[in-house]
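Note that one protein chain is taken out, while the other chains of the complex remain in position.
As written, the chains take the letters A and B, and residue 1 is the first residue of each chain.
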Amino acid sequence: MRRLFDTGNAAITEAAILAGLGFYSGYPITPATEIAENMSRRLPPAGGYYLQAEDETAAFHMAIGASLGGLRAMTSTSGPGFVLYADPYGWAIGSEIPVVVVNAQRVGPVSGITGAPGQGEFYLSRYPTHGGNFETIVLAPEGVREAFSMTIEAFRLAERFRTPVTILADQLVTDGWEAFEVPEGPGEAEALGLPIPARRAHPGPEFYPPTDEIDVPPVVLGRGTGGACSDWTPTEEGYDTEEVEAQMRHAFRLVYKIRNNRGLIDRSELLLMEDDPGLVLVSYGSPSRVARSAAREARARGLRVGAISLKSLWPFQDRLFPRHRTHLVVELNRDGQLVREVQRASGGRVHFLGRCGELPTVAELLEALGDVAAGQAPRAMPGARESW
Amino acid sequence: MAWRREILLSGFGGQGVVLAGRSLGLAAVKADLEATMLVSHGTETRGGYVRSQVVISDREIDSPVAERPDIFLALSQAAYDRFRHLAAEGLTLFDGGLVRPSPGHQGREMDLPARAVALERLGTDLAANMVALGQVARVLGVVPLDAVRTAVAELSKRGRDKNLAALALGQALDLGGALSAGEGRGA
Partner (left out) sequence: MDRLSRKFLRARKIPGTACSGCGLGQVHKRILLAIEGLGLGKDDLVWGTGIGCAGRQTFNTWLGDNFAGTHGRVYALAAGLRMALPRERRIVLTVGDGDAFGIGLKHLLNCARRNLDLTVIVADNLGFQSTGGQYGPTTPPGAVTDSSPYGLDEAGWLGPDLDILEILRAAGATFLARHLSLDGQGSVESVKAAILNPGFSLVHFIYPCVTHFGAVSLAERDKGRVLAWFREAFGDGPGEPGGGAGEGPGPRVGTGFLKFGRGVFHSAPGSRPDYSEQVKDWTRKMARGQGGGLATGNTP
């Protein structure tokens, strides 16, 4: 095991290579450029192919093309490129092709500030394409070390569920530095709880079962299986069809293979929740770390506060947010995105503290917790009649 | 008792602030400590301010933000003006050749003539970041100096010897600014 001090971008690269990445395609964009750079340097010696695409749409299409040919594949970008993923993302969902996607969120809208963190793609990552009738898997690392383990987890889930998995990071995770450990090989990785899945190929002829089952091998072309996949609604054999019954079966499968197996995906971290505190900080990604510091500090000051950090954003568990608690949701945006889902899940009192471009401080969270404990909205959100 | 140290390094682009932070973080990792670093840039890479927030601890680090730095290193006036108030409970090291300190701040501060030392002793101000790092590591106390040396040697693509010499010069400066045992906060 090697111990490194490096960025989230480096951790993602190392993890993907450890997971047997066979193909990477990307297009430079801050703050994910370093993944492409690292891949171009590190992937070929490990036997994987690096291709720089003409744009993000092409990058994702190339990755799913490579996956379609049996390689473990990945692409990475930031928000302005993530919107260009809509087209291939839908294709990969519909054709059930495993691929791992990294989005290093920066502050927006549009180009915003390239080197400042944001969390503006919470919903976009859930609805990355048109047409509905699907669920997505989105994981959110809070730091470099977690970016490493989650990348391996993402490849595992992509293979098991035959779908793209998004690692929704933020600029502080990808550009931030931290100590992390790299296992020497798949054996050591498995011993550390990071098993690396085999890349499998469906033997055919029924590539698209009308069930919610997982661990069905994906379609791989070029091996004489008669595999077929397309943007059209498929029959079980992969023929394009306009029969509504087939569409119903397809939609059922895309939604429920994930929804009915969410226990295999759902992950969150609960801190100081054992005594069922009435006030809970909710966050994901890099703000989770500040929230954790703030929760500990609040406890030290006698305020009974807990913290929930979501690791899987989609799907996540509604039961984490019971109505009797008051929730303070912390996000790196001013519009409030996660907070809406927490409100929906909880139905109780939900407050919002939004920062964009930089992390809130522990001091700010403590002040906001004090405000909420006193029954008022956080003063740190001035100028808004309704904070979200 | 668990401990946590926050180090805020800031200057303008091109001064090697990030390399200094990386060296400190890597040294901590080599000493089996935990370390994080956040890097941010104001406006441009060169000319604006560069900020490196390093947190070192003997256990897993929660917030990576150096919001109340134990040590604040200011290598430019913009950095000093922007972040000096954060170090009210810590020690500020400013390079007097580049920064004119303003009165009225809380917390101790000392002139660390990193650029002058590098120019006089090594003939280049490029190694000023390493002179500063040497002093920061000395004052900080929690990261073994030989680990810092190893880290600097590893990360210096060019000018390794000069960087190590600069580091040693910085470590040797006695400004009387060690953190007292009570300084630095619990994790």
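Everything that follows uses one rule, which is that contacts are C-beta pairs under 8 Å (C-beta built on N, C-alpha and C of every residue); 3 or more make two chains touch, one makes a residue touch a chain.
None of these values were measured; they are calculated from a predicted model.
Shown chains touched by the hidden chain across the complete assembly: A.
When the omitted chain is restored, the residue from A:V107, A:V144, A:V165 or A:A228 that touches it is A:A228.
Between the chain not shown and the residues A:G47, A:P195 or A:P209, the one that touches is A:G47.
In the complete complex, the hidden chain is touched by one of A:S67, A:S149 or A:T361, namely A:S67. Contact between chain A and the unshown chain involves residues 17-23, 25, 44-51, 53-55, 57-59, 61-73, 87-88, 90-91, 95, 185-186, 196, 199, 221-232, 238-240.
Everything that follows uses one rule, which is that only the chains that are shown with their structure count from here on.
One inter-chain figure worth recording: chain A and chain B are separated by 34 Å, centre to centre, where each centre is the mean of the chain's CA atoms. Note for the complex: chain B touches chain A at residues 21-22, 25-26, 28-29, 33-41, 61-65, 67. Of all residues in chain A, those touching chain B in their complex are 3-5, 115-116, 143-144, 172, 175-179, 286, 289-290, 292-294, 296, 358-359, 361-363.
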